[in-house]
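Apart from one protein chain that is not included, each protein chain of the complex appears where it belongs.
Per-chain residue numbering starts at 1, and chain names A and B are given in the order in which the chains are listed.
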Amino acid sequence: MGSVPPLLLALDLAGTFAFGLNGALTAVRATRLDVVGVVGLGMITALGGGVIRDVILGAVPPATFVDWRYFALAAGGGLLAFGFSRVLDRLEMPITVMDAIGLSTFAVIGASKALAYGLGVGPALLLGVVTGVGGGTMRDVLIGRIPSVLRSDLYAIPAFVAAAITVVATHLDLYGLPAALLAVAACFVIRMLGVHLELNAPGPPRPPDPDPADS
Amino acid sequence: MGSVPPLLLALDLAGTFAFGLNGALTAVRATRLDVVGVVGLGMITALGGGVIRDVILGAVPPATFVDWRYFALAAGGGLLAFGFSRVLDRLEMPITVMDAIGLSTFAVIGASKALAYGLGVGPALLLGVVTGVGGGTMRDVLIGRIPSVLRSDLYAIPAFVAAAITVVATHLDLYGLPAALLAVAACFVIRMLGVHLELNAPGPPRPPDPDPADS
Partner (left out) sequence: MGSVPPLLLALDLAGTFAFGLNGALTAVRATRLDVVGVVGLGMITALGGGVIRDVILGAVPPATFVDWRYFALAAGGGLLAFGFSRVLDRLEMPITVMDAIGLSTFAVIGASKALAYGLGVGPALLLGVVTGVGGGTMRDVLIGRIPSVLRSDLYAIPAFVAAAITVVATHLDLYGLPAALLAVAACFVIRMLGVHLELNAPGPPRPPDPDPADS
């Protein structure tokens, strides 16, 4: 990932931190865990998607294991979440925004790296999405939840759009920082739209809770 | 997988399509998912076993990511299942037959590829079985089910038999299309036998339910 432009790198690092923070907070909320469990799940959320991508591409050891900044930000996000989970729970929107930045950047960089390793359109789209959603999916599997990417229709789809813009731009020889930022922005907007729509949606995609008026 | 004979390749591609279709149908039945979730789970079912095999062998990017036919058939099966799940639910037997063809061919090709990469008898047997059952297992884990391979005794065992015939034939220098087809046929027959026996079995392989007559 040495050829990633500085702005994209900054977004990628911010996303890694946000994924580490958000992944660890999700773990704290979901089940009783010790510090190793919480920080570990934060790191898996932050680094998992990129590790799957790099293992499939044969780019090992994975970029996130070689570049200490990714590793430190993932661990830092997880530790922060462990120490300040009560405070951070109130900051849901800023964390969701950063998480959407991470999703967007991961999808773009994932698709771009897959193309650079010679993969075709379909596999590059898939690896873009997997880079974006893989870490959170691993976390959800580990804490025994149906992965949120399978339940919420506006998490994988924005990542898919970002990967598709990346792939199209690359095939038109137009890929560069502007195209990458356009792809990131498109994913980000769709994702945030999804978050807002979900907040207003009449019912959650979960089994109905027992009516609280009954008790 | 360039040296796979045309007949085996055709079976392998048919199996990939069947796994994509069947995997996506299972996902539709099990839980509420959007198109990305359904097609994604279909593709994971179809490609997952081969990806695990190739990642372990160091044959990356995996064959199914490099050869567009596997990718297209896996995605096509998933999309078909998403669009026509109600119709396809009625075609259970043809889909089970195609799924059994996929299981058989995947196990044979998996074991054969492991041997070609210099692995011993035990690891080749294991990778043959993993190639056959790995994708469905990943799907089941993602939708929160105990993998069916662990619950149904006639899914892994036929794959094991196919891998064993492949390994024995290779060590006797008899491996070729006839031996491969024999291994595929043996697995297929045992698997279909298992399907029929299961249909007639008196009870499910789960802990006994409380007697309904008690209530």
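Following the convention adopted for this analysis, contacts are C-beta pairs under 8 Å (C-beta built on N, C-alpha and C of every residue); 3 or more make two chains touch, one makes a residue touch a chain.
Predicted model only: the values in this text are computed from it and were never measured.
Colleague: Among B:Ala30, B:Val97, B:Leu150 or B:Leu182, single out the residue that touches the unshown chain.
Modeller: Touches the omitted chain: B:Leu150.
Colleague: Out of B:Pro5, B:Gly83, B:Gly120 or B:Gly176, which touches the unshown chain?
Modeller: B:Gly120
Colleague: Pick out which of A:Gly15, A:Gly49 or A:Pro62 touches the chain that's been left out of the picture.
Modeller: Of all options in A:Gly15, A:Gly49 or A:Pro62, contact with the hidden chain holds for A:Pro62.
Colleague: Spell out the interface residues on chain B facing the chain that's missing from view.
Modeller: The missing chain touches chain B at positions 55-58, 117-120, 122-123, 126, 129, 137, 141, 144-147, 149-151, 153, 156-157, 160, 205-207.
Colleague: State which residues belonging to chain A touch the missing partner chain.
Modeller: These residues of chain A touch the chain that is not shown: 31-37, 40-41, 43, 51, 55, 58, 60-62, 65-66, 68, 71-72, 75, 141-144.
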